[in-house]
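Removed: one protein chain of the complex. Kept in place: all other protein chains.
Let's look at chain A:
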Amino acid sequence: MNRTILLIEDKPTLSDTLKSLLELYQYTVIVAANGAEGVQQARLNHPDLVISDIYMPVLNGYDMLEQFKQDVTLCNIPVIMLTAKTEIEEIDMALQKGADGYVTKPFVFKNLHAIIKKFIH
């Protein structure tokens, strides 16, 4: 059975490419354009893993993580953050809010995939 990944990213160019890449590796991919939509989709589809951007309209990645961690049905889903910032504080903040891993933009897909595989086999 295919594993489901919820991809939360507001830039369609990037989300389209990442979706295609993940699908090549046989993952089922659901896309959301911001944190609020991401929380909604997660409640509906219960993905095996979430990959999320940080800076997004409506609800940013940090606030989305808080909502995930407060929801008993979502709190155990691993979340990998994609961040354009390389400041350690930004990364620390994501980990403090409950992120399980992070990748800084731009990234090599191989590295992202290695992290995905740590959480879903």
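The criterion applied here is as follows: a residue touches a chain if its C-beta (ideal position, glycine included) is under 8 Å from a C-beta of that chain, and two chains touch if they have at least 3 such contacts; residues count from 1.
One rule holds for everything that comes next: contacts and distances are computed from a predicted model.
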item	value
Protein name (UniProt record) of the chain left out of view, among "histidine kinase", "Cytochrome c subunit of aldehyde dehydrogenase", "SHS2 domain-containing protein" or "YdbS-like PH domain-containing protein"	"histidine kinase"
Residue in contact with the excluded chain [from A:Thr17, A:Gln40, A:Gln70 or A:Gln96]	A:Thr17
Where the unshown chain meets chain A, residue by residue	11, 13-14, 17-18, 20-21, 24-25, 82, 84-89, 91, 104-111, 114
